[in-house]
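The complex appears here minus one protein chain, its other protein chains still in place.
To keep things simple, chains are lettered A, B and C as they appear, and every chain counts its residues starting from 1.
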Amino acid sequence: MADTRQHTVLPGFGLTVGYTTFFLSAVVLIPLAAMVIKASSMSIGQFMAVLLDPRVIASYKLTFGTSLLAALINSVFGFIIAWSLVRYDFPGRKFLDALIDMPFALPTAVSGIALTAVFAQDGWLGQQLARMGIQVVYTWLGITVALTLIGMPFVVRSVQPALAEVQRDLEDAAETLGATRFTVFWRIIFPTVLPALLTGFTMAFARGIGEYGSVIFIAGNLPMKTEITPLLIVIKLEQYDYVGAAALGCIMLGMSFFMLLSINLLQAWGRRRLFVGKR
Amino acid sequence: MPDLLPVPTSMSITLDQITKRYQNTPVVNDVSLEVSDGEFFVLLGASGSGKSTLLRAIAGLTGVDHGRISLHGRDVTQVSPRKREVGFVFQNYALFKHMSVADNIEFALRVRGVKSAERRARRQELLRLVALEGMDDRLPTQLSGGQQQRVAVARALAHKPQVLLMDEPFGALDAKIREELRRTIREVQRELKISTILVTHDQEEAFALADRIGVMNLGRLLEVGRPEELYARPATRFVATFLGAANLLLARQTAQGIRVGATPVSTMLDKPANQRAELRREHEVVAMLRPEEISLAVERESLNSIYLGAGKVETISFTGAFERLRVRMVEADKAAVSADADAENLAILDVTRTQHEQRQLPLSVGQSVAVGVRRIHVLPTPLSSYSVYAVTSTEADALKQHPLLVDLATRMKTRITTQIEPGLGQAGTARPQQPLAGVAVIAAGADAGAQLDWLLQRGAAEVLILPGQYTPATRVLIHWTGEEVRRATLAVAASVLRHVPAEATYLNILPEEESDASKPSGMRELLDARSEAQAVHGLEMRTELHYGDAAALLQRELAEHTSGMLILGVTDPVDFRQRFDWLLQQSPGWPVLLVFRSEETSAPVRKMT
Amino acid sequence: MSSGPSRQLLSELASRPGRNSLADKLIRWMFISLSVVFLSALLISPLMMVLTSAFAKGMAVYARSFLDEDTFAAIKLTLTIALIVVPLNTVFGIAAAWAIAKFEFRGKSILITAIDLPIAVSPIISGLIYILLFGSQGWFGLWLQEHDISIIFALPGMLLATMFVTFPYVARELIPLMQQLGNDEEEAAITMGAGGLMTFIRVTLPKIRWGLVYGMILTNARAMGEFGAVSVVSGHIRGLTNTMPLHIEILYNEYDYVGAFAVASLLMALAIITLLIKTVIEWRGLRG
Partner (left out) sequence: MLRTVCLSLLFLAFLSACSAGTATDVKSVQLLNVSYDPTRELYRDVNERFSKQWLDKTGQHVSIKQSHGGSGSQARAVIEGLRADVVTLALGYDIDAIHKRGKKLGADWQTRLPDNSSPYTSTIVFLVRKGNPKGIHDWDDLIRSDVKVVTPNPKTSGGARWNYLAAWGYVLERELQGDWSKLSDPAAAGQVAAAQIKAEQFVAALYRNAPVLDRAARAATNTFAQRGIGDVLIAWENEALLAIKELDGQGLELVAPSSSILAEPPVAIVDTVVDRKGTRQIAEAYLQYLYSDAGQELVAEHHFRPRNAAVMTQHQSEFPAIRLFTISQVFGNWQQAQAEHFADGGRFDHIYTVPKS
């Protein structure tokens, strides 16, 4: 089915692909290439030294760990939220639905400052948590909270349409066949929504790895403990170590690219699996 | 495969007065039905007729607002779909796309914790049954539409359901595959002897599959019967036209028999005894002529059937096995011919002829022919056509545009004629030659009383009084003032309700002082009325017993509900004018259909003030 | 874009036998309250925090924060950037969506990934790359300096950084939409003799308009709210290259908490307005 479209009568292939490639190159690819080339002025040894510095490795662990955790939290709660928004009608549903996009729109610095204020030991929620002996701000927990906020819309907005599209017929069919609600969910709905959930998860994860503005306020920034990789890039820059910064940037870029590519392949796979033969 | 057989009982599906509403509008309206064991029942209806909703209600996919559903004697009205043990086949297959064919079919068994060896055996058995052996590991997306639907059928049968429900299972398939799959399903059903209800909008499909067909329209189950019976002797215009082409003609029932136009075409009818009384009353009826029952000849003498009139061939088209002709009746015979609401088609008859007939008498366009009819079926409906009565043409036009009237006429596929009577409502005008035809329609208002008297004087039997303000009726109240008019009122009500998406309630009102003494008889009357409505007219209705003054009670009942219609059987017009004059005054804003019969002979009321 | 369940569906589900069980109600109640609690803790409480801080010293102080000249300049700059970036990215998004949704070609997956890339790239990197390109030490630095053109630490650099960050939103919104809608109508128009542009304007655009507007709204929201990337290339010159998010940080650092959160509340208001527009659009989209 791949080549059916090559013979389409639609015009504009050259123009749009050309323009897309040009604009993409000008705004995204060439600048990113500048960074890669900058980093490539190091020798392999120097490059590895930057990458394998214990502080850098500690920051990877923190960044990836908290991003992963936040993405997991978002997968669970994002799914619950999307489910509630799609399947239930309750007062304030529209309000919550509109609010989901808020983290996109709010400056990350404001989110960071506000979250820090809320979760600080004298903050609204921080007080309660402190009573339970949980400290959020300036720990990895705080970073997770900030990344959860940043990544939440990605999961909800991916899952929502997929959930809305699950054919009611499938659920009805399963139910007439004797499946319990749990079975219907686990065997029918979940597998159908899984590609979308994975997409949302990966987007949230990828976004979390790069996040800086909101994290910087709530993270303690203690070397080896609460220092995220983007902060290390900033520190390298402060020391006029452009090459080192570019090297770290390249690693993060590579990770992002890899993750996004896997999402896109995943989506293509999902489409093929579920929709081939229906056209 | 003895283990595939379901446990035999006599009635496997019993529906009792099922009603389902969406936003207060009934989409399934008082449907009762019994499907016996191993029967293949087809629910036939246009889209939006409520047939799919009814099917989903049987499966438990939607709840009902009223009524009971039993499967094999078990009341399942409140049972969740997963415990109803039904098999359901969806129009778009609803296969689980992420599971293989095998997993799809085994789903119901897996859910029930059946062991894998047993599952596999059952799966292979089913795949053989639907002729898909060896497809176990395919994904649904790798199958054609027909194969997918076969898998869906196999899946629905996996857990040995008590009944099989199919919702337009062939809707998404092309003609050839459809036929093939139809055969498969019929075979599977026969082999398993599983009670089946299939929903479709395709009458051909219904004829091909059904042991019995039920036709639904506007949420009501209009008629149920064996295919050939329904085709030959439908009770309603809707079924007559829905099950195939039909020429509907307005005819007159006289003491001598049926007349179409000037031609007496004798009776050829076998009316049930309880309608004999109606036969003696001269009135308008609707006659159905199937196109294949019409014969054509060069001249009247060579017809070997009853002569209907002279006509001219207008178009001829070839459809393979048959030739389809349209024949325009010549001027003289046109007036009383067609019951069609569309004036253009007034004098046109559809005719089909077999190849054999074609060879015997080749015809060409423009040729004059004698038209004969081999068989006429008179519909038992008392509502044949509508005649709007008004003093001026402006009033008549306004009345003709009334939404209820337009709705009724379109849905009944009948016509509305206009009678401008300057003397309407004035006493002393001469009597007409013959009784008025069809239902007389007048506007509610101050003059309505006098106009009603005028009409009654001229032998009107049914009078529809339309208010200016009108919201589509969702509730029809039925009441009669004396037993003499019961049968006629029920017949009229049944006819109306088949064309209005509203719920029917019969009000039996007994005088207050008799309440205790008459209770048993009041209840009996109610039950009698209901069973008669069901048996004779196929009308399902609620019944309510009230005590008090009928006029006052009705007035209160009408005031409580904003949208509705009243069907009132009247025996004594004088008494009616005294007690119910307010009904004619527009005040309730309800359309009122009055049915006048005075004696057991059911002759229309003629005595006047 | 999504909407809630249809009323008819809900009523059918509610009427379904065995549906209104205690367990069902419990799950429903649990899901809704979990959603509400989660969103309250994570989303609503910070927003409330912003609002309470903004109004901590009363309405008058709040209103006075906007009279400041630099605040005004920051608002103006932010709107200017949004006004330039949104149309540019919209045109790009449409072109990209057309190319990707309507045609098959090799490297499509890579192209989609490249378009998505800016979402996943750290804002720090998005700023850094322009420094490496246009900074004094960068590829074009010397040439730019000789011709007296400033890109970074001036409007163009901030535009570029914002454009980078908001790059994928319109395209991301349109690609799946156009893929789903298929080519039939466009092909019909072409066979009827319509030109490419005509086909797009008369056939495609009406179909995708709500998705397009939603993409633009997201782009706009993100463009106005971007902090990290813009911060790197801004130069932080008061009244000149400070956008609202940067100005918020400055005010905050000047211990002017009311001012900082007042500006933040303004951004929130802008976001809410755009989200409201979105809701209205969805509503109209559902009808139309």
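Going forward, a residue touches a chain if its C-beta (ideal position, glycine included) is under 8 Å from a C-beta of that chain, and two chains touch if they have at least 3 such contacts.
Fair warning: this is a prediction, and the values are worked out from it, not measured in the lab.
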Q: Sort by label and list the shown chains the missing chain touches.
A: A, C
Q | Full-complex contact with the absent chain, from C:13, C:131 or C:171 | A | C:131
(Q) Among C:155, C:181 or C:194, which one touches the chain that has been omitted from the display? (A) C:155
Q. If the hidden chain were put back, which of A:120, A:141 or A:184 would touch it?
A. A:120
Q. Pick from C:9, C:30, C:192 or C:237: which residue touches the chain that isn't shown?
A. C:237
Q.
Tell me which of A:26, A:48, A:76 or A:134 is the one touching the absent chain.
A. A:26
Q) Taking the full complex into account, what residues of chain A touch the chain not shown? A) 14-15, 18-19, 22-23, 26, 53-55, 116-117, 120-122, 137-138, 216-217, 220-224, 226, 231, 234-235, 237-241, 244
(Q) Which parts of chain C face the unshown chain closely enough to count as touching? (A) 88, 131, 134-138, 141, 144-145, 148-156, 159, 235-240, 250, 252-255, 257
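We adopt the following convention: only the chains that are shown with their structure count from here on.
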Q | Centroid distance [mean C-alpha coordinates] between chain C and chain B, Å | A | 57
Q | Distance between chain centroids, defined by C-alpha means - chain A, chain C (Å) | A | 15
Q: Calculate how many whole Å lie between the centre of chain A and the centre of chain B, each centre taken as the average of the chain's C-alpha atoms.
A: 59
Q. Counting only residues that touch at least 2 other chains, which ones in chain B make the list?
A. 60-61, 80-83
Q. Where in chain C do residues touch two or more other chains at once?
A. none
Q. Hey, which residues of chain B end up touching chain C in the complex?
A. 22, 60-65, 76-83
(Q) Which stretch or stretches of chain C touch chain B in the complex? (A) 8, 11-12, 14-19
Q: Enumerate the contact residues on chain B facing chain A in the complex.
A: 56, 59-61, 80-88, 90, 92, 94-98, 107-108, 111-112, 139, 141-143, 152, 155-156, 158-159, 165
